[in-house]
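Selected chains only, in their assembly positions.
Chain nomenclature is as follows: A, B and C, assigned in order of appearance, with residue numbering initiated at 1 for each chain independently.
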């Protein structure tokens, strides 16, 4: 029988971003309406949509060989899995998320110890219990089915909640008193599967290509011409690590430079390159980068 | 300070149907975008959107005086609350839901006992544990974050899942082997709140009006004229319990009948009334019925 | 085996209006996504969605016992079916449609005979051929797969096309030179099925209820009070055929009138009734009317 890698794709808020990432990395995954078994254009992979919260559990048990999920849920489930690579591709921000302990703005709680004897609502029950236990603070941790940030003060005294920008907490007039954990998406693998040579190479290739797609997202290609005498002045304006490919023009009157730039610095670099005498400056989009 | 009733409205799949029911019953509730505190046109009520799964917990603790939730979640939480009335107004079907134990169609499991030693995935963890414990069947019950019906056989051996028509189970090739519970929406109240005279009357009035709106939904008003000699023949075609209001016409040539009919029988009753000699048959819609 | 009536529902532009009509008449039909076999809340009926163009063919052959389709397609297919009742419930206008012979505004064609030797594009090929043959006008009739009204003069010389208001013809700068047929929706039945007593009664009841729902759509109920001396003046303002139900008020000071009015005259009648002394004028909506 042919080799197959059972791969878990996170269902829900990360799903579309994950499918888009795989497409940029070279795999088209088709989510067929309500089916939980999307098709993929690679006969060596079998996909399944699984909630991020449950992914680590199923990877650990071997129902899946590998999967993408947040580090937070690996910790919540205390799953014994292989961590292959971190991947930050969240659609909106590319930031990591934080799980924080938050209380009403006008409450008298300013540090975790102030919550002794209180009710904490959270989706991350086990992790939160271990956190408070490690500090010897007696609290009641209740599972929250959602909308956790509207619960204080009516339905809970404090919450342990995930936040990216803090805007939802602010909108609900909550104050952060402690950051419990930072988390980002990871590609994880079952330990037995990762010991198998074929699966190990397949997983590593997927990791390489996902990272190549992520690396391309924030970068652009830059081409420019420079007269012979200006080469040093122009290259001095490029970021230190960019090491351009320099080719001599066939007419002998200068050089063509080709380099890769971080997208965020382009708006500052191009005006300087032009001032230094570069001509024919052209930026083009990239789809994969392996430096 | 004025009296206020703290009322929990179920957030999620039942929310729109619930707001529509309250509107038909005489209260307009405005869900303001993402706020969890909808406004209501009754200064004596304060609303909060709460997940059905958590409603009974908060009514029991007194954070809410009353709320609507399924009987299933009252049982899951084993909450000590006052049950005021059952309300069946689910948008699609008006049926009750069932929680069933289901296994893959082609699995070798045919009764609960066959699942000894197996993994059961469900959202109703505590109820399921008590069910299997009461039968002395040792199983592992795992909390499912959703999409429970796609888990067998890969991620679980069996599930305890809610179903209304069974079509989702069938689509996932699952077979029901036991019905664990039937459940319907209920208006529940905090016991202390219900002991307060003002709150008790307010809750009872809400119960009366919600039931009046539900009763109207499946019924219609019927008016018809009948000549003096045909009165008995025509009334004989009306359902036994309909007891029409009969008024004599001022010209003395017959009677005007006014009655309420179950909407489902109208398509059979009207042809018979016409055959029996009724004239001027008119059906009109109702918005509340208190028989 | 239980009796079953096989009923064809027209798929396409009339589908939603037809399902709405059946709902008002007392039958709920659920079109399940892409299925062509909608469910209906009547165990004695089996529905199938069929294109209006093909309905008469399948009713004639007996694959369906009854169905709704336009008279135009009965004629196009020259189907030998029982015509039960005409039903005008088209969502926008309640008008009948016309099939017309149309030519470009600035063409030299003014009567059918002018088109001898020309190309006619139409969806109604057989009917059009018979029409021109009956007049001994030699033309080429070509089947048009749609967008017939944009074909002249580039792709055809004239068209036979359906129109309700003529606005699409006008927008395409076409001129009507002859009305070939007026058509409206009909309930038709297979002749053998209609000879069966059970099916005949079932079809007749459906016909009665559909007509009751259509009759209600353009009518409203009117209640009003009138003092004893003004009864004649007030009733004189009611349309001739409305024959109100008159009940004496228990206080002996006048009468309560109840009647049914055509919705289109209400805006003229109410001001006159008020001027004649009627009080407490109330209009309420109707859902079925069998006069």
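Just so we're on the same page, contacts are C-beta pairs under 8 Å (C-beta built on N, C-alpha and C of every residue); 3 or more make two chains touch, one makes a residue touch a chain.
Note that this is a predicted model, so its numbers are computed, not measured.
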{"item": "Whole-assembly copy number, given 3 chains displayed", "value": "6"}
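Please note the rule applied: only the chains that are shown with their structure count from here on.
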{"item": "Rotation, 0 to 180 degrees and nearest 5, that superposes chain B on copy chain C via CA atoms", "value": "120"}
{"item": "Chain A and chain C: spacing of chain centres that average the CA atoms, whole Å", "value": "59"}
{"item": "Chain centre separation (chain A, chain B; CA means) in Å", "value": "43"}
{"item": "Where chain B touches two or more other chains at once, by residue number", "value": "none"}
{"item": "In the complex with chain B, residue positions of chain C that touch it", "value": "25-27, 41-42, 204-205, 208-209, 212, 216, 221, 243, 245-248, 255, 258, 260, 284-291"}
{"item": "Parts of chain B lying in touch with chain A, wherever the complex brings them together", "value": "11, 36-37, 48-51, 53-54, 57-58, 63, 142, 144-147, 150, 154-155"}
{"item": "Of chain B, residues touching chain C in the complex", "value": "220, 223, 225, 247-251, 256, 263-264, 266-268, 270-271, 274, 279-285"}
